[in-house]
Structures are given as structure tokens and as C-alpha cells.
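The complex appears here without one of its protein chains, the remainder shown in place.
In this document, chain identifiers A, B and C correspond to the written order of the chains, with residue numbering beginning at 1 in each.
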Amino acid sequence: MIHAPHVDWFALSTVLALLGASGVALLGAVLVPRPAQRAFAATVAALGFTGGIVASVWLYVASASGHRVVANAFYRDRWTALAQAIVCAVGLATTLLSVEHMPGWSRDADRSRRDDHVAEFFALLLASAAGMAFFVGAANLMTLFLSLEWLSIALYVMCAIDYDREGSLEAGLKYLVVGSFGSATLLFGSALVYGATGSIGFPEIAHAVSARGLSHDVLLVLGLALVIAGLAFKSSAAPFHMWTPDVYQGAPTPVTAFMSSATKVAALVLALRVLATAFPQEARLWTWAFAGIAVASLTIGNLAALVQRDVKRILAYSSISHAGFVLIGLSAGTALGGRALMYYLIPYAAMAFGSFAVVAARERELGVPVTLDTIAGFGWERPFLGVAMWFFLFGLAGLPLTGGFVGKFYVLAAAYDHGWAWLVIVGVLATLVSLYYYLGIVRAMYMRPSDELRVGAAVAGGSPPREALLHVSVGLALAVAVGSLFAVEPLVDLARHAASSLPF
Amino acid sequence: MLGPGVVWYLGVAAFLFGIGALGVLVRRNPLIVLLSLEIMLNGANLALIVFSRHVRGGAGQIFALSVMAVAASEVCVGLGLVVALHRRRLALDVDRLSELRG
Amino acid sequence: MLAISAGGGLVWAVWAIAAFACLASSVAVVSFANPFYSALALIGNLGSLAVMYLLVSAEFVAAAQVLVYAGAVMVMFLFVIAYVGPRREAPWAGGPSWQTLGAVLAAGALLVEIVVAIGLSAGGRLSRSEHVNATFGSPEWIGRLFLTDHLLAFEITSIVLLVAAVGGVILGSHTRRQDSGAAPQDAEPRRERDLEAVR
Partner (left out) sequence: MTISSVTSLLIWLPIGAALVVWVLPLSRYATGSLAVLVSLVEVGLWIEQAARFDFDAGGLQFSQRASWFSDLHVSYHVGEYGFSLWLVGLTVVAMAASVGYGFWVGRERPRAYFGLQLFLTGATVGVFVAQDLLLFYAFFEAMLIPLYVLVGVWGGAGRLGATIKLLIYTMAGSLFMLAAIVVYGLKEGTFDLVDGPTSASRWLFLGFMLAFLVKAPLFPFHGWLPDAYREAPAEVTAVLSGVIAKAGTYGMLRIAIPTFPEPTSYYRTTVLALAAATLVYGSVLAFRSPDFRGVVAYSSLAQSGLITLGLFSGTGLGYDGAVLQMVAHGLISASLFLIAGAVERRTATGELRLLGGMARGRPALATLLVTVGIIALAVPGSASFAGEFLILAGSYQRAWWWASIGAGAIVLAAMYMLRLISAVLHEARGPAVADEAMDVRPGELALVVPLVACLLALSAWPAGISHHSFAGDAPSGVVQGQFK
């Protein structure tokens, strides 16, 4: 007789909402007539993400005491719920951005093909977000690995979905190869940890380590190192970042926007969960490991960004350096670090998404890759998007226009609180370097001599396309980015309650 | 357990993982890269199964079975990409695809 | 039940053959110039692994390995290789660039590290012999685990497969079918494109 475990459907409601919507969108790809597919699938996706937000908020409210559900395979707690809410919000914004742009905006010449796979795209977007929503709540190494693959495989296909462009396919393949390499590393690490402790559940691992005195066990430490490397691949932290610029540049821009914000949120949130829950005894090791990765990311991300011309590549390197910043908070390995991490990710996700969304608008307008030359004059031609980009860039640089400023302050405070004043200095120096390339974009957008400014308009050949939904998504990102500067207290409270689910 | 101990199996697993990683890093043909990824996953699988026997728990074997499914999924998407790239009449040479070099 | 019924020497012999085949075939996979041969070598690798799985009482996994991997995945591989055409690539040609060298060093270091680490702990816990009962690794046991302790993992696995299937369809279906929803004036260019794709 098989006694199936009790399933707490409510705990899974966010995932189920997204999956359900994904299924409906997929059905739409078959059943709904082609001309209506775009509207249908986008509506379903928007509803799905809204449902996901509602579910995760509800879950947040109703999960004050965190515990594991469904045979201890999934965490129902506020850490999960808050991360799910961020992922769903990014997903909603991506949906708005994608309606006009995906897939195949470059196929304008042949309008009939613009709707190729549009419903499948939204289904994949929902599926990947569902994977992330599950990933952040994974409670054992198996669900961790599987949900990582779940979200990654959907992302690989999304990267490649603009398959009339070689760059898109190439990005998909590159991401697949490097992503799978990272997953395999994570998997081997999981196997070693399993072998050392005999368990795959996070708290059980911690328990086995303390009960059997394994904290110096070679297998365990090696496994931990491989697990960290695998997670660093996903969060595109140096030295596991090599794929990031190529993939971010080659993937369709809305997908890049989604990856740079949601994927990073999921990977970093989960990283802290795994390490704090399963390896508290190894904190002396992983805090150092993360500090090292953070320094490497900040150095490589910022220095490499200086010499780039392509705006998407610049933003990709910027996202590497921001992984470094978040890891500074993570490396503190304290409740304050957890709070800093969660708070940082909210404005960061908004700004990263928003900046790529603005790039998408320019790309669509001109039909060419957006470089520092082709973005010239953009600020004056499209005032709203220009100002928004201005806020995002200054915010990413950490100037006090957006919550990015407070986020940076928070992670530095967490590092100092942990006793790592040197990390504060590293963070400060990295910010200084980063200013140069963020300002480079602003300079290109606003300060080129007026004869250069006309280049953009000439290439566009007329008035910019109408894109109300894109403006809405950029506006939302802007509101979150700026609002998080003023609403620090409520957001930090949310983060505090979320971080209290972790055993610090 | 009769025969070789866990360590021997683990040696094989580690070797598989390492040689697979090497293949991914140095080979350029995407098909061979995908095959090398399979070897890496197989190395991890062997470790899981051996440990499953060693700790007398079921999780390792279940894990390994799931990994097989995942590996099949990766291959499915990876081969899809290879075919799509081939249709774009691109050389199947990761290094020659220089559009994204910056 | 090989591991239980046979004597130690026989098990050692079987293990040694399987391990050797396994290692040799894995080296072959990454060093063949022709992906076709690499794929065939991988089949050998999978088979020898299945033998090793049997030796550690994982019968169901061994069976699945042969069915899923060697049966399904490798067939898919061979089809694609046949479709794309076996393109030869000299694997080590052109001397070691610094990238290749770095990769070899990294992989080598990883391998040495792992082996040394395992060897270090070899004298300790890992050499203990463990006895398991006959149901260990049996299909029934696996099925029970999948539906109880690892229910969620089971479900996710199916979702991963579904997502991959959708992805495969998207990436594979370049030449679109003529569907009724398309506007008539679009039919002609699309047919041309289809023809081109067929060519």
C-alpha cells in the first residue's frame, strides 16, 4: 500500500498558477487562430503572472512560520514567497515588454511570420518563471537540481526563439552548453554531499554534519565547492561569467531583460538558502568563497565593461558586477546580509529589467544592434524612455536616485558588520570604475554634438513605433526603482521577515 | 558489498566527470560538446548510485533516474538548436561563429 | 543479483572490465574526430556504466540506462548526426592554444583534486561494507519511493520533459505548415521559403 504524502497545494499555488497559465497558453498555440494568438497568449501570461503575484503575496502573509511541505521537498516560507513575488513581477513586466517585441520583431518585412511561436514563447516564459518560483523554494538537492534544469531549459529555448537571427541561435546554444556544464558541476557536488552525509534534504545535511562531525570531511567540502560553482554559473558571477556577455547580447532583448533580473534573483536567493540551511557549519568556508567570487565579479565585470561599445554587452558586464555586489551581502552570512540581499534585489531587478527594456525600444526603432553610436541622441528623441534610462543607469551606478543607492549601502553595511572593511573598500572602488561606463551611455544618449544626434533619426526613417505596453513596463520598473528609495522601511521589513525564515 | 569498494567506483565517476568537462571545454563541434556533457552527467550519476548503495538510501537512485530524464531533455533542446543552426547553414564551429565576439 | 550471488573475485573481474570499458570509451568520445564515432563510443560507455550499476544493486536504474539512454537518446543523437552530416574536426590540431591549455589544466586539476580527496577518505568511512536487502534497487521499491518520498521530484521531472519537448518542437519546426489562419497573400513567399528550406 502506498501512502502518498500530504500535498499542501496552497504552498505550491504560485507555481501552479504559472504552470496552469503556461498550459493554457500552450493550448492556445494550437487552438486559437493565428491572428489572435499574440493577444490571447499575452493576456493569459499577464493573468498568470498576476495570479502568481497574488498567490505569493498571500503565501507571504500566511506563512509566518516556515516549514517544508510535500515530503519535505519544498519550503513554504516567506523567503520563498518574497522571491516568488519578485520573479512574478518581473515576469509580468516582461510580458508587457514582449507583446510588441517577441518573437521576431526583426521579421517586420514579412508580417505573417512575426506571430511564429508567439504563444509558445509566452508559455515558455510562464514555465521558466514557474521553474524559478519552484527553485527558490527547493528544499533538497534533488528538487534544487531539477527545478534549476526546469527554468534553464525554458530559458535556452527562449534565447534561441528569434531563430532567424544567427545571434539568437548561437546565444541559445552557448547558454545551453555553459548552463549544462554548470548544472553538471552542481550535480556532481550534490552527489558528493549526498555521499558524505547520506541525505539530500538541506536541514538533514546540516544535522548530519553536526551530528557526525563532518565539517572537515573532504567529500563534503569538495561537494560544497562544486555546488557553489554551479550556483555561481547561474548567477553569472566571475569567474563563471564567460557566457554572460555573449548570451545577453545574442538573446532577444526581452529575454535578456528577464534573465538579467529574474534568473539572477532566483539564483542568488537560493544560494543563500542552501548555504545557510544546509551548510551552516561550513560558513567559515563559503563566506570566504563568496567574498572571493564577489571581488572577482566586481573586478572583471567593471573592467571589461569599460571597453565595450555594444550597450547590451555593457549592461551584461554591469550585471556581472552587480552579482558581485549582491555576493558581498551574501558573503556576510548574517541575517543583515540576508536582508541586504533581498532588499538589493528589488531595485536591482527593476533597473536591470528597465534598462534592457529601453534598449529593446531602441533596437526595434532602428532595426540594428544598439551601440554607443546608435543610441546617440535617443534621450532627446524619446524623452520618457531617455529619462527612465537615465534613472536606471545612475541607479545601477549607485547614485541616490533609486533604491540601488540604499541597496549598495546595505550590502556594504552587511560586509562591515561581518568585519570585512576591506570588502567595503573594494565595493567603493568598483562603484567608481563603474561610473565611467554608465556615464558613457548617458553621454551618448544626451551629449553628442547635434550633427551626430541626427544619425539615429535618419536610420529610423520616421516616427518611432507605438509601444504603449513597453512604456507601461518601463514605467513600472521606474516606479519600483525610485519608490524603493523612499519606501526602504517597508521593503526592509518584508526582507527581514523573509530572512527570518533562514536559520541565522 | 563484495568486490571493489565505493572508492573505486568514485574514482571512475570522477574520471568520467573530468574527461567530460575537458571535452566540453576543448571540443568545438557542438555535437561532441553535447556528448561530453552526457559523460559529465553520467559521472555524477555513477557517484549518486554508488553513494545510494553506500548509505543504503533510495534518494541517490531516484536522483539518478531524474537526471537521466533531465539529460534527455537537455539533449532534446541541444539537438534542436544544432539542427536549427544547421538549417541556418552555419558552420558547426563554435569558434567560427564570431558574430558575438566583442 | 550479481553482486550478491557471485563471489568477490568474479565481481572484481566484471568491475575491472566494465570500468576499463567505461574509461576507454569516455576518452574515445572526447577524442574522436567524427561525431558519429563519438556517439557510438558513448553507447559503449553507457552500456559499461549499466553493468556497474548492476554491481551496486541498482537494477532498475541499469535497465533505465539502457532503455532511455542507449535506446532513445542515442538514437536521437545518431539521427541528428546523420541529418547534419558527419563533419570531421581534428580535435587536437593546431597546437594547444592557451584556452585549450587552460581547459586541460583546469579539468586535470579538478580530476586530481577529486581523486585525491576520495583517496584521502578511502581509509575511513567509505571502505565499510554495507549490506542491503533484496528489494534494494528493485522496480517496485523505486516506484514506491517515487510516489512517496520523492513525489515532487517525480512531478518536476515530467515538467522538465514537457518543457524540453515544447522547446524541441519550436526549434525543430522551422518550415511552418500552411495553416488556414494565414492571409492568402502570404502564402506565396512562405512556399518559396519552404522550398528553400527543403533544398
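Simple rule for what comes next: a contact is a pair of C-beta atoms (placed from the backbone, for glycine too) under 8 Å apart; a residue touches a chain by one contact, two chains touch by 3 or more.
If you're wondering where the values come from, they're calculated on a predicted model, not measured in any experiment.
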- Task: Name every displayed chain that the left-out chain is in contact with.
- Result: A
- Of A:P33, A:G213, A:P239 or A:P400, the one touching the omitted chain in the full complex: A:P400
- Which one touches the absent chain: A:V368, A:A421 or A:V472? A:A421
- Note on the structure: Among listed residues A:F10, A:W58, A:Y446 or A:F504, the absent chain is touched only by A:Y446
- On subunit A, residues whose C-beta touches the chain left out of the figure: 336, 339, 380, 383, 387, 394, 399-401, 405-406, 409-410, 412-413, 416-417, 421, 424-425, 428-429, 431-432, 435-436, 439, 442-443, 446-447, 488-489, 492, 496
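Please note the rule applied: only the chains that are shown with their structure count from here on.
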- Item | Graph class of chain-chain contacts, one of line, ring, star, complete, other | complete
- Have a look and report which chain pair racks up the highest count of C-beta pairs in contact. B-C
- Query: At what distance in angstrom does the C-alpha mean of subunit C lie from that of subunit A?
  - Reply: 29
- Task: Identify all positions of subunit C at which a residue touches two or more other chains, and write them in rising order.
- Result: 114, 118, 121, 126, 149-150, 153, 156-157, 160, 163-164, 167, 170-171, 174
- Item | For subunit B, residues that touch 2 or more chains besides their own | 6, 10, 17, 20-21, 34, 50, 54-55, 59, 62-63, 66, 70, 73-74, 77, 80-82, 84
- Item | Complex interface listing, subunit B residues touching subunit C | 1-12, 14-23, 25-29, 31-32, 34-36, 38-39, 42, 45-46, 49-50, 52-56, 58-59, 61-66, 68-77, 79-84, 86-87, 92-93
- Query: Contact residues on subunit C for subunit A in the complex?
  - Reply: 113-114, 117-118, 120-121, 126, 144, 147-153, 156-157, 159-160, 163-164, 166-167, 169-171, 174, 176, 179-183, 186, 189-190
- Footprint of subunit B on subunit C - complex, ascending: 3-4, 6-8, 11-12, 14-15, 19, 22-23, 26-27, 29-30, 32, 35, 38-39, 42, 45-46, 49, 52-53, 55-58, 60-61, 64-65, 68-69, 72-73, 76-77, 80-81, 83-84, 87, 89, 91, 100, 103-104, 106-108, 110-111, 114-115, 118-119, 121-122, 126-127, 129-132, 136-137, 141-142, 145-146, 149-150, 153-154, 156-157, 160-161, 163-165, 167-168, 170-172, 174, 197
